[in-house]
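One chain of protein is taken out of this complex; the other chains stay put.
When the chains are written out, they are named A, B and C in that same order, and each has its own residue count from 1.
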Amino acid sequence: MHVRNRTDRLPEWERRLDLPLLVASLLFLACYAVIVLSHGRDPLLGDVALSVLLTVWALFAVDYAVRLVLSGQGVHFVTTHWLDTVVLLLPLLRPVRIVNTYVTLQRRRDQPRLSLYGRVMSYAGITAALLSLATALAVYQQERGAPGATIRTFGDSVWWACSAITTVGYGDVTPVTSLGRVFAVFLMVCGLALLGAVTGSFSSWLIQVFGREDQGGRTSAANRPPDDRRPPGS
Amino acid sequence: MHVRNRTDRLPEWERRLDLPLLVASLLFLACYAVIVLSHGRDPLLGDVALSVLLTVWALFAVDYAVRLVLSGQGVHFVTTHWLDTVVLLLPLLRPVRIVNTYVTLQRRRDQPRLSLYGRVMSYAGITAALLSLATALAVYQQERGAPGATIRTFGDSVWWACSAITTVGYGDVTPVTSLGRVFAVFLMVCGLALLGAVTGSFSSWLIQVFGREDQGGRTSAANRPPDDRRPPGS
Amino acid sequence: MHVRNRTDRLPEWERRLDLPLLVASLLFLACYAVIVLSHGRDPLLGDVALSVLLTVWALFAVDYAVRLVLSGQGVHFVTTHWLDTVVLLLPLLRPVRIVNTYVTLQRRRDQPRLSLYGRVMSYAGITAALLSLATALAVYQQERGAPGATIRTFGDSVWWACSAITTVGYGDVTPVTSLGRVFAVFLMVCGLALLGAVTGSFSSWLIQVFGREDQGGRTSAANRPPDDRRPPGS
Partner (left out) sequence: MHVRNRTDRLPEWERRLDLPLLVASLLFLACYAVIVLSHGRDPLLGDVALSVLLTVWALFAVDYAVRLVLSGQGVHFVTTHWLDTVVLLLPLLRPVRIVNTYVTLQRRRDQPRLSLYGRVMSYAGITAALLSLATALAVYQQERGAPGATIRTFGDSVWWACSAITTVGYGDVTPVTSLGRVFAVFLMVCGLALLGAVTGSFSSWLIQVFGREDQGGRTSAANRPPDDRRPPGS
């Protein structure tokens, strides 16, 4: 059977490309950081980063096009894979494809190293951190030159992003531009959901560990290797 | 048997009217937005919107009266259906009848398109968005002319509503009038419950997806169509 | 057997006294509100309210003493019933005895009127509202004359309490005195737990209602009386 079905080739393409695309996403974020932070200081570095960023973006477009063709769905692919379409247009949002990344990395190992709650906490936590960083960069780029801005340095922006994603929201530094506020709302909603997942998993894990004592006897607990008592993220 | 029981006719009335009433609710919100935003700029547009709004409100009253009669409960209906009574008096709160809307729309399809958690997230999220919009309009109307107000544009009001419903609460813009603060407290309490439902469902969905990997083998995960890994709201 | 065991008489005492004590708690809160709000305006009204408040407090002390004796535990009762001891010293905290109140009221009815989640939401919500009111009064009393205070009217204090208990925390008005901040921390911690219970119950109820549709058929949903779709607090 030398004729392979198209739908068979799509998973194979995804399996091969997912890890390179993950690296490319991090490269994209790094280039964006260099562009924003080198602005007005080192034009050459900014130009180099911009070139790399555009190249990576082109790779994302190629991957999207190949998957569109392999899926055999035609234009319908744009709506059925709307999340892929969104992250193609706004590559900074790539971290939200958290579950795909997880499934890819998991597939390469035989046995998950972390417990279920540990995995949820790790992935949700990493996604929240990457989204905070991307939003801090984007908000800083918007607010930098705005009149009456309270976010003046990149440090301010990171501090603001941390207080936004944890829903603390001090309000000592806040975005004042319209676009900055749009990014902020996006971060607040995503952060609520992602950190809610971290909190919920931690809570469930704690109840599980404390409840385990009730069933197991005192003696067995004393003999258990200490590694069992480590937090789920270790 | 040409004499039909009244209690049989109530569900039929509700089945027929629920979708038109849903459209009417959105129309009511749109008219209210036009009235608030066109204030002091385009009197004619405001008057037209006010007429439509009052007409829609009258329709709501008719629907309420018909259901009161069909229920055969008389005045007792006012207290047993207190939520319907409240949304009759304050039609901007109609989105809180989220479950009724859901049941109606679900009934028209044979099979729900989304998973359980996806449905809860969608409905709670849409309700939260509609309530935020309605509250932002109402607060803007109150604060617009108030002395010492920090909410000066509609954009400020939307920004405030987003930071209130996510419980971030920056405090850079806050209502200062009594009525504005009453609306704000309502939004904060509803937002807490609705976004808590979104967060909880997302968290449960994430734990479900990550846990599925433990049971299913590696191979089956690789062959699964990619659509399964999309977020619940897709 | 005309000699009754002391431990038999304690539940009987509690059964008889719980409802009067609940009314007394509300009376205490009302008197405290009158004292705080009439300060500097109507000395006579304040004195009357103070007399009633002290009388109610004395009743609480009598109830505590009787239960201490009936329990047969002597001084040990002070530590085993530490929550009762705390609310004896700080009667404004009486609403935190939420579960006792619930059990008492439930016992008088044969059938609970609300679903499980509806009951948790109602009781936690009412407790949160009463604690907010008590804290708003206490903070207002502290802050009223303080230099540099941002809480100047009772309305400010209520607005602050609502933003504190929902964890929104705008920061436009905040307590500046030490004692005011101690009350605030108490409210924030209690509010977090109580509104967390409201949010969690609402979320569970929503998932339950949306999940019910999957099991029940379309037809049965259409014929179900509309009351079933009302929110749990109705």
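To be clear about the criterion, a contact is a pair of C-beta atoms (placed from the backbone, for glycine too) under 8 Å apart; a residue touches a chain by one contact, two chains touch by 3 or more.
This structure is a prediction, so every number in the text was calculated from the model and none was measured.
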* Consider the whole complex, including the chain that is not shown, and state which of A:G46, A:P91 or A:G169 touches that chain. => A:G169
* Structure fact -> Contacting the left-out chain: of A:P20, A:P43 or A:G155, that is A:G155
* Asked: Quick one: which of C:L17, C:V52, C:V78 or C:L192 touches the chain that's been left out?
  -> C:L192
* Thinking of the whole complex, not just what is shown, which of C:L26, C:A61, C:L90 or C:L116 touches the missing chain? -> C:L116
* **Positions on subunit A contacted by the hidden chain, ascending** => 155, 159, 162-163, 166-172, 195, 198-200, 202-204, 206-207, 209-211, 213-214, 218, 221-223, 225-227, 229-231, 234
* To do: Considering the whole complex rather than only what is displayed, give the residues of subunit C touching the chain that is not shown.
  => 7, 10-11, 14-15, 80-83, 96, 99-100, 102-103, 106-107, 110, 112, 116-117, 119-120, 123-124, 164, 167-171, 174, 178, 181, 184-185, 188-189, 192-193, 196-197, 200-201, 204
* Footprint left on subunit B by the chain that the document does not show -> 167-171
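The rule we apply is simple: only the chains that are shown with their structure count from here on.
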* Structure fact -> When each of B-C or A-C is compared with A-B, the one sharing over half of the residue-numbered contact pairs turns out to be B-C
* Asked: Can you give the rotation angle that fits subunit B onto its twin subunit C by Cα atoms, in degrees and rounded to the nearest 5?
  -> 90
* Structure fact -> Per the C-alpha means, the centres of subunit A and subunit C lie apart by a whole-Å value of 42
* Asked: Residues of subunit C touching 2+ other chains?
  -> 167-171
